[in-house]
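A single protein chain has been omitted from the complex, and every remaining protein chain is retained in its original position.
Labels A, B and C are assigned to the chains in the order they are written; within every chain, residues are numbered from 1.
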C-alpha cells in the first residue's frame, strides 16, 4: 500500500482540521482512516493466507471525521471539459447540493466553456441549489464544455484572483493532463488549491471502476439504434445492418450494447483482431450467414480499423503529427468492402448503415446513471 | 364529380352482389352510395351558393350495404414494397383481422419480399389472426419488402395460379406504378382481380390526405434526434447543430419535426429556395446568429440541395440516367461550407452533424399511428 | 351564419385599427374577413346545391390584416385553471413567444395558482421569451393551477389595476363559466378587456374540434398502462386485466386508448349502456371469454357506472348537493363483482387492477401535442 499524498500534508501549513459537518453526526458513518480494498475480488484456492502488503490495494473513499478545509472559507469552482456524457449535469448538481447543504459552502462557481472559459470573468456563474435543482433530468452540461488549449498560467491567475481553493474539473484524459499541468503551476508558485479531477468517459475505459457515469445510458440509447438496424436488416432479403458506435480505442459500448440487444450477429472491437478477406475473413463470414439466415446484424466500434489484420486496410501510408499511422474510417471500409464482395459474387444484398454518434451521449441520463452520479 | 370505375362494373359478369357481413347489421352504418366531400373545407365569403358540380369532390370511403365479392370464395394476397414505414405491420394486421372477422375470409396470404417474392411459392405465407395478433407493436414488416424489378407477367401468373382475387399492395409511387402495370396485364388477359394500392410514404407527400401513416411516429423520433443536436450545440461555444432528415423532394418531416421541437433556428426544405452565400445567404445568417446567441440549430431535408439558388452548388455537371442533374448531398455541402466560412472568417465554431436516416422509420409505430392504421 | 360579437365593436370606442405586425407582410397570409367553414364535411348525394345560409358555419380562425389592439399598449395576463393537461406549458410559451415576437407586446404576466392567484400581487410573474424558452418539454404548468372559488369583483379589480387589456384563461368548463362571470362584471363596469378562454380538457369532449390538446399524449400514456395490464393478464391462467382511466362523462380516452392498444377485449364507457348481470351481462361475457382464451383485458372510463342498466348498482340512494344520484366507483364495483362471480362459480381467476389516474395527464406533451398547441 503506497502512501498517497494527502490534503493534510500542507494545506493549512499545520495540522489544523475541522469536524466534518457532513451527515449530522459523522462519528457513526465516517470511513475509518486506513480502510482499503484489494485489487482482485477473487482469490485462488490454496492461497489461504493472504497478505494485503503483497497486493495492490486502494484506500476507501468516503467522508472522514475531520476535514482539512474550513467550509465557511471555501470557494469552489467547477468546469466541464471535452465531449458530452449523460450525467454531467447530475454531477454538477450534486457538487453544488452537497457542498451547500452538507458542508455549508456558500460560494460555488460554475465556469462556462471549460478551461478556456476560466480566463474571462463573464463566464463565472454563481451556482445555487435553486439554479441546479432541475438540471439532473437534462442532457449536456449547463456550464458548457470545450476542446481547447490549456493555459496553465492564465487559469492559475484567475483561480487565485477569484479566491478559489477547491477546483473540480470533470473530463477525460486530456482534462486530467491539464489538471496535472495546473498542479505543477500551482506548486511552482507555492499556492495551495485542492484540485479534484472527476473522470468522465462515455467509453467506460477506466480500469479501476465497474462503470463510468453515462455508460449505462449510452448503452440504452445504442440498443435502440441497434434495434432499428435489426428491423431494417430483417425486412429485406439478404439485409445487412451495420451500426457504428463510439469507441476509438476500446469496444465497451459496442460490446455491451450488442449483448443487451441480443440480436447482434457480429461485434467488432479494437481489442479483438480479425481478418477482412479470405476463408476466415469477416466478409466470407457475413455472406455465409446471409445464405443461411437471410440477414446479418453487425456492430462496430469506430476504432476497429486497428484490429484488422489484413495488410491492405491499415496500409494507407498516412501518418498523423506524432507519426502514428492514420487509420481509415471502419464504417466506410466495411460499407465499401461489403458492396464490392456482393457485386463480385453476384449476390443481391441490401446494406443499411447507421451511425448514431452523438445520439448515444447527448441524451438525458437514465435513472441508473442519475443514481450513480449522485 | 367524375364517374369512377367501380367494382360492380364487371367483376362478376353480372350485377350479383352480396350483403356486406361487416358490422353485424350494416343497414345502420353503411356509407350512403354517392356521398362525397368537397376538395376545400374553407369557403370564401360572398360565395354563398356552392355547387358541388363546380368543384372537385371525393367519394366517401367506408363499407357499403352490398359487397361485390363473395367472402367465402375470396383469396387475399398482401405485399409490402419499398422502404420501411412505421405502421406497416398494423396495416397488415388489420387487413387480416378485418378480412377474417368482419368478412369471414379464410384464405389470406402474406407474401415475403415484395413484388419479387410473389414469383416463388416458398414466399407465400398463410396469415391468420393468431399469427398477426402482436405484430402491431413492431417496426418493419413481417412479410419483408424489396426494391426490385417489376415482372408483371410473372406476378399475374402466380396470383392467378394461387386463386387470388383480392390483391393488396402497400407501398409508394413505384409500387403503385407497378400496380398499374399489373392492372394492364390483367386487363389484357381479361382476368378480374381486385387490386388495391395502399399508399405508404414516410414523407407525408400525398396531397389528398392530412397525414400518411407512420408520419407522426417519424416526427416523434426525429424530434428526439433534434433534441440531441440542440443539447450538443448549446453545450459548446458557437455550437452549430446540423440534422439531416429524410425528404428527397419534400420537407414535411423536416418542417413538422422542427416545429414540434421548437428549438430549431433554421429549417431548410426543397420547397423553399435559399442562397448559401452573400449578404442574404444562409452562411451569413448562421454566423450572425452565433455572434448573438452562441449557438445555431439547423434541420435540413435531404433533398434541399435543389432549393439552393447559388449557381455554385447545383452545377456539378453530373446527370443521372434520365438526364436530370445529380445534386450533391446537402449535408456534406453544409458541413464543408460552414467549416470553410468559419476558417475564412477566423471564427471558432463547433459543428455537430447528425444523420438519423432509418432511425426515424425503422421504429415501432406510436399510438397515434396504430390508431390511424387500424 | 350568426353575427358574432367582434372586438372591433367598441374596444377603442371607434373604428381605429392597427396593421397586424404578425408575419412580416401579412397581406399575403391573413384570413379573408368572412371566411367560414360548414359544420359537416360530408354532403349527401343528391344534395347538389348547397347553401351556407341553411347550415351551421364557423368563422375561420387566423390573423387578420388589421388588429384592434395597439401592441405597444397591450398588457397580457395568463392563468391556467383546473386539472393538468399535457401541453399547458406549450400554450403558455406560444402565447408569450407570439405576443412578444409577432406582435411586439412587452408586458406579459403569468399569474400563479389560477383565478385565486390573481388576487395577490406576489403571484404576478413577468414572462419573457427567455423564461419560457424550454418549458414546452415539461408537463404541468409553470404558473400553477387551482380549483377555487371565483371572485369576479376581486379579479376585475386586480386586472384593471395592473393595466391588463388582454386576459387569457386556459381551463375547462368551470374556468369558462368563471370567464363569463368576469365578462359580466367588466360589462357592468363598462371596462373593455379582451377575454380569451382557451379550452383545456384531457377528455377530448369538445364537440367542435377533432382533438383537444393533450389528448394524444394521454392516449399514448394510457396505452402503456394497458400494455402492462395486457402482460399481467396474459401471464396468469384466467388473468383479468382491469384498467380504469379518466372520463367522468365521456369515454374518449378509454375508447381511443383501447383502439390504439388493439389488445383490449372490453371497453366500457358512459355513452354505451350495458348490463352487469344475467345472460347478456358483462360478468357472463368476461367469464365466457376466460373459458375460451384464458385471459380478458378490460378498460373502463371512470364515469361508466352511469351506463350500468341493472338497478342494483345505481341504486345507492345517495344524492349530491344538486340532488343527482351519487354513483359508486366503477372500478370498485367491477373488482368486487368479478371476484364474487368467480367465487360463486368456483372459478380460479386472477384480477389485476390498474388505475393510472394522473399518470396519463401529468406527463410532458408528445410531439403531436407540442405541434398542436404551438
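Just so it is clear, a contact is a pair of C-beta atoms (placed from the backbone, for glycine too) under 8 Å apart; a residue touches a chain by one contact, two chains touch by 3 or more.
The structure presented is a predicted model; accordingly, all values stated were derived computationally and were not measured.
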Problem set entry | For the chain not depicted, the shown chains it touches | A, C
For this session: For the chain that's not shown, point to the residue among C:68, C:229 or C:305 touching it.
Result: C:229
Exercise. Among C:77, C:118, C:342 or C:363, which one is in touch with the chain left out?
Worked result: C:363
Exercise. Residues of chain A in contact with the chain that isn't shown?
Worked result: 32-38, 41-46, 48-53, 60, 90, 93, 136-137, 216, 219-220, 223, 227, 256-257, 259-262, 366-368, 370-371, 374
For this session: Since one chain isn't shown, list which residues of chain C touch it in the complete complex.
Result: 84, 112-113, 117, 138-141, 144-147, 225, 227-229, 231-232, 234-237, 350, 352-359, 362-363
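Simple rule for what comes next: only the chains that are shown with their structure count from here on.
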Seminar exercise, completed: The distance between the C-alpha centres of chain A and chain C, rounded to whole Å, is 45
Problem set entry | Inter-centroid spacing, chain C versus chain B (mean Cα positions, whole Å) | 31
Exercise. Which integer distance in Å separates the CA centroid of chain A from that of chain B?
Worked result: 40
Seminar exercise, completed: Residue numbers in chain A touching two or more further chains are none
